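Just one protein chain is left out here, and the rest sit where they should.
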Amino acid sequence: MSKYQAVIGIECHVELKTRSKMFCGCPNEFGGEPNTKVCPVCLALPGALPVANKAAIEHMILAGLAFGADIPAFSKFDRKNYFYPDMPKDYQISQFDMPLTQGGSVRYWLEDGTMKECRLTRIHLEEDTGKSTHAGSGDGRIAGSTYSLVDFNRAGVPLMECVSEPEIHNAQEAVGYLEALRRTLLQLGVSDVKMEEGSLRCDANVSIRLVGASELGTKTEIKNMNSFRSVHRAIESEIERQIALVEAGERIVQETRGWDEVNGTTISMRSKEQAHDYRYFPDPDLVPIEVSRETVERLRATLPELPLARFERYTGTFGLDVKQATQLIDNAPLADFFDAVVAASKNPKQATNFVLGDLSRLANESETPVHEALVVAEHVAELIALVDGKTINSKIAKDLLIRMWNGDGSPKTIVEREGLAQTSDPAAVEKFVDDVLAVNAKSVADYKGGKTNVMGFLVGQVMKASQGKADPALVNTVMKQKLEN
Amino acid sequence: MHSLKINGSSPTLSTEKIDVRYVAKLARLALTDDEVERFGAQLGDLLEHVDALAKLDVSHVAATAQVVESRNVEREDVVRPSLDRETVLDGAPKRQGVFFRVPRIIAE
Partner (left out) sequence: MSIIERSAAQIARDVNARTASAREVTDAVLAHVAAIDGEVGSYLTVLNDRAREVAADVDARVAAGESLPLAGVPLAVKDNMCLRGTRTTAGSKILEHWQAPYTATAVQRLLDSGCVPIGKANMDEFAMGSSCENSALGVTKNPYDLTRVPGGSSGGSAASVAAFEAAIGMGSDTGGSIREPAAFCNLVGFKPTYGRVSRYGLIAFASSLDQIGPLTRTVQDAALAYDAMGGYDPMDSTSIDRPFEPTASALRTDLRGVKVGIVREFAAGALGEAIDAVYKKAYADLEALGAELVEVGLPTAEYGLATYYLIAPAECSSNLARFDGVRYGLRVDAPDVHDMYEKTRAAGFGPEVKRRILIGTYALSSGYYDAYYVRAQKARTLIARDFNLAFEKCDLIAAPAASSPAFQFNSKSDPYSMYLMDYYTIPMSLAGLPALSVPCGWVTPPGGDRPMPMGLQLTAPIFAEKALLSAAHAYEQATKHASKHRPAIDGVAGHV
């Protein structure tokens, strides 16, 4: 592998989350009875005409801005002409030479925290096709089928096509790229990006070359990857396959290959590459889109803090590790809660402990997300202050957390009301210790006899006697001192 | 017949014969040999007339995008009623249950 470098480009299709389809008012929703979400427009009946969905256009621009793309002032729709049964018009309304966004890049992180960047060739807006299921071949595959059944519910759903430059070099990077893309689009609210529902689909172009070579090798297009795991496996498998061929002196055929999940390999989907002549021309049923600077700035102002910025803030400023940062980023409400606790307590470390530790555990147990529970961020911050100021010890803190989870309110109030403040007065602690040692002569003797672990029991007794309020660290110190004498 | 003349004496755009079979394939039109011959001649004839356009100086001209200038015609993202499924499938040349049925698709 070190002799070769893999060169990978990823092409994604993302279904935009709008209420209605791209060019008509049919509902844009996953599932439902076949052929019930169609109208003259998306079914391409004679005489029907398209009218562009404003929300889809704005979603696109927002996505472009999130990836640092340029938004040209002028854009248009073109017809991409080819025949296929799930394409009602036998042309697809797409964008050819003047897409809504140009350039941009996806910055992403790997599991070890390394930051990477992959530039985008383009992002453009188009419409989705219907869906065919193939029958007669016994396994639902198109090869060997005798007929197909078509459902046009999906035809006309707004689709964002996102093409990356071939700047990815292994399967990990490919998945990292996809994760970053997915997280960003999810956070923007422009798509559900669920591979299992088809709102995120991707293909990979894979080629290899000798390390140091400048020319690209012959590429193959890998399709039919239905999860990030598949993407990972498929890319690794294809790289291996290509290396084996080259090592054996054979040449790579430029073709489309489908990932076979069951057998863990890619399979050739066609024997010769047929270049399509799509006969692109500007769609005369639609008018050009002029994006004003005001519109761009208005949309830019609505951009939230994006996953990458959040990642850098969490791992950089707050010192979280990659896993912790990722956990928060993938759970926006939790991350928001976390941010609120940090802001109020100014203590990221403790915030991490409580939010990702105790609170997340409570959330799992009660099956209630943190932000929907009765516990409030400001109160968690209060709790942190009480612990930092040594007003209460960690055991009391844990108890308080549970009570806060159940809606008991401000920890500060509880502590004052119930007198839970930690006893840190040395004299008081000393008295407790003396009392306990006085009635536990046997243990003292055991300790002096070498059983040092007896101290744990004795400390526990002091905590009990003090109703848990004694400062454990102080107890330990005093206890040890007394025992050693 | 009147004497309207389209000037065709200057360099032509099309010097090659049209590959009618290839174009017919792109357009998914099955043609008989006779049609390939006949259409080939008729299209060649038309293209000769069309070659008059080669004379026009269009070097400083923009292609007409639309006849009447218009921009940003969009609709609000609102759901409107779809067609009733039975109506939709009624017109289908071949249906199977709630689907449109087509002969096998050989991947292209």
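Of note:
In this document, chain identifiers A and B correspond to the written order of the chains, with residue numbering beginning at 1 in each.
To be clear about the criterion, a residue touches a chain if its C-beta (ideal position, glycine included) is under 8 Å from a C-beta of that chain, and two chains touch if they have at least 3 such contacts.
Note that the coordinates shown come from a computational prediction; the quantities given were computed from them, not determined experimentally.
When the omitted chain is restored, the residue from A:N81, A:Q187, A:Q242 or A:T423 that touches it is A:N81. Touching the chain that is not shown, out of B:L26, B:V79 or B:V98: B:L26 (per the contact rule at the top). Contacts to the hidden chain, counted on subunit B, fall at residues 1-4, 6-7, 13, 18, 20, 23-24, 26-31, 35, 39, 42-43, 45-47, 49-54, 56, 58, 61-64, 66-68, 70, 73, 75, 83, 87-88, 90-94, 100, 102-106, 108. Seen across the whole complex, the unshown chain contacts subunit A at 40, 43-52, 79, 81, 83, 85, 88-91, 148, 150, 152, 277, 279-281, 284-287.
Note that in this section only the chains that are shown with their structure count from here on.
Residue ranges of subunit B in contact with subunit A, taken from their complex: 26, 28, 65-66, 70-83, 85, 88-89, 96-105, 107-108. Within the complex formed with subunit B, the subunit A residues making contact are 18-20, 24-27, 33-40, 43, 51-57, 76, 82-85, 132-134, 136, 142-143, 145-152, 269-270, 274, 276-277, 279, 282, 284, 286-290.
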